[in-house]
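Take a look at the following structure, please.
Shown here: the complex without one of its protein chains, the others still in place.
So, chain A:
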Amino acid sequence: MDGKLFLLMVKAAGVTAVCSVLAIAIGIAIGIVVCGATLARPKPLQIAARLYVSFFRGVPLLVQLLLFYNLLPAVGLNISSFFAAELALSLCTSAYQAETLRGGFLSVSTGLKEAADMVGMTLWQRFRRVEAPIALRLTIPAIVNEAISILHASALVSVIGVVELTKTAGEIAASNYDPLPVYACAGLLYLIMTYVIQLLGLAAERRFPVRSA
């Protein structure tokens, strides 16, 4: 495998990285909103959030990709493969992240909330100043996990024509009849990307430590 092919692989890894990072970021934002809805008082909000989570966790990502890719043009929305891929990845991961966050909120101890009540905080102040910061800190390891699994799952977007790392590796391997170094290189690139995510996660944990007192 020569340098030119390697450069091609690195570029493809860039597509994988951009796809995943965008999906994780958008997914966290939507996940926070969905998690908020599951924990909110109004029943209809709760039910809507539950349905959302059930759907996006229940339908396989591969099927979601094909659904979005075919469904949106069918209702008159002309979208690129990349956009469809991003949409499916973001919505799918947001459902998982919403549940992870909910777990974080449920593990904020009652005593810490009562302490907030006793100094006269309103429910919103308590949420903003006590519950959310603690829950977010508690969920850092799980969010890192989810980020890595989205990075890996992003290989699926090639089914709707987004050419990322795995797809590129496959094409190169098919054309030069020497698959082993190509896939080894792809594996290495994935490893480097996940390692970066891990390091970011560790840095975040160090910056925002939380251990129940």
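One rule holds in what follows: a residue touches a chain if its C-beta (ideal position, glycine included) is under 8 Å from a C-beta of that chain, and two chains touch if they have at least 3 such contacts; residues count from 1.
Please note the rule applied: contacts and distances are computed from a predicted model.
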{"item": "\"Amino acid ABC transporter ATP-binding protein\", \"Spore coat associated protein CotJA\", \"4'-phosphopantetheinyl transferase superfamily protein\" or \"Fe-S cluster assembly protein SufB\" - which is the UniProt name of the missing chain", "value": "\"Amino acid ABC transporter ATP-binding protein\""}
{"item": "Contact with the hidden chain (one of A:102, A:137 or A:167)", "value": "A:137"}
{"item": "Full-complex contact with the absent chain, from A:22, A:45, A:59 or A:121", "value": "A:121"}
{"item": "Contact footprint on chain A, counting only the chain that is left out", "value": "109, 111-112, 114-123, 125, 129-130, 133-134, 137, 208-213"}
